[in-house]
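Once you've had a glance at the structure underneath, I'll fire off some questions.
The complex is shown incomplete by one protein chain, all other protein chains being positioned as in the whole.
The block that comes next holds chain A.
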Amino acid sequence: MSFPWAKEYAPTNGVTKFLDEKLPLPRLVYNAVGAGYPVPRNLSYFWNFGVLAGFFLVVQIVTGVVLAMHYAANAQVAFATTEHIMRDVNWGWMMRYAHANGASFFFIVIYLHIFRGLFYSSYKAPREMIWLLGVVIFLLMMATAFMGYVLPWGQMSFWGAKVITGLFGAIPVVGEPIQVWLLGGFAPDNAALNRFFSLHFLLPFVIAGVVILHIWALHIPGSSNPTGVEVKSESDTLPFHPYYTAKDGFGLGIALLLFFTMVFFLPNALGHPDNYIEANPLSTPAHIVPEWYFWPFYAILRAFTVDFLFFPAKLLGVIAMFGSILVWFILPWLDKSPVRSGHYRPLFRKFFWFGLIPAMVVLFICGGAPAEEPYVMLSQIATAYYFLHFLVILPIVGQIEKSEPLPYSITEAVLGSDKKAVLGENTTPAV
């Protein structure tokens, strides 16, 4: 783990010496996020989002635990206890708005984190395991967020739960029994609300566990970097502390400014008004939409409007929606270009900025819009592109692309020259 030039932890006083002998926790921190962890010196602000994601996970757990002290997971009173938190619990409104907007910010930073990984091909060897664990975290986040949105027991909570669990009903033969089993009944009610609350409390701690694995796996090869050229020598790196603690500190300040602007001045801007109406199984909302962070995947689900051969449209939509995230699991083996960074891949870069990003934007807009034309048609084209991009374009581009010349090392990219490169110590193309 880590590079040979990593500084070793040296306890200075009796207490740290005692701890280092019995339980080397300070050593662990020193080697993980301290001066003992060398990091590429050229990381841009796009490398801030991992730390920010960890921060928002903590925000969610802290606010969530406090909310759980005042909330009751019972279909009779869930909506009322949510309002009780908003009105009668001291600073309850702040806890709830921080939790609701904290979920949104968690997803914002995770999406930026994922797109950074896609542009710089952070999923490529030797970092496949980090990427795979990241996809697992993302799936767990989606499940947690979905179940959390059900808890206030508003109209969108109820109908969202009904639609999403209904997806399992699309599975042939066993679908209906599975749906009933998941809900503990034929429609979302007390049984569903209770188990969603239980799992919503549990899963964040599972996420925290996978985050530890994610960071562990990261510390074996070390961070990727904007050139995609691996670290070669000590001059390519800087110790995490104080350089990246300072940089992450500034990034955290910006994120908190945006976060609290939303919490205090626009707390309901990302929510749906219908969720301030208590759940009513007899009244269907005009447009059932999930929270904004699910819109691209909801658009893929709804893009399949026609049966195809033996497949009903609904089943196709469900397969495509889950498939759209599951393809990320095989990404390291699809994109075999030896160059990591999009900066040196002219063809990949074009498909990324003019293909994938516009397709995601279209899917996002269509997922939040009612299921009407032209949104459905737009989402169908974008869905087709989405799958072509990951499953067809990436493998082919990786084969045919002629990449631009890479710098010899990170040092050369940052400082303009690297003594070792000048001496001709190693002139093979650096990867």
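One rule holds in what follows: contacts are C-beta pairs under 8 Å (C-beta built on N, C-alpha and C of every residue); 3 or more make two chains touch, one makes a residue touch a chain; residues count from 1.
Simple rule for what comes next: contacts and distances are computed from a predicted model.
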Protein that the absent chain corresponds to, by UniProt name, given "Membrane protein YedE/YeeE", "Sugar ABC transporter permease", "ATP-binding cassette domain-containing protein" or "Cytochrome c1": "Cytochrome c1"
Sole contact to the chain not displayed, among A:19, A:61 or A:94: A:94
Options A:198, A:268 or A:284, residue touching the unrepresented chain: A:268
Candidates A:341, A:380 or A:403 - the one touching the absent chain: A:380
For chain A, the residues touching the chain missing from this view: 41, 80, 83, 86-87, 93-94, 97, 238, 242-243, 246-247, 249-250, 252-254, 256-257, 260-261, 263-265, 267-268, 273-274, 276-278, 286, 303-306, 308, 313, 316, 320, 323, 327, 330, 333-334, 336, 373-374, 376-377, 380-381, 383-385, 387-388, 390-392, 395-396, 414-416
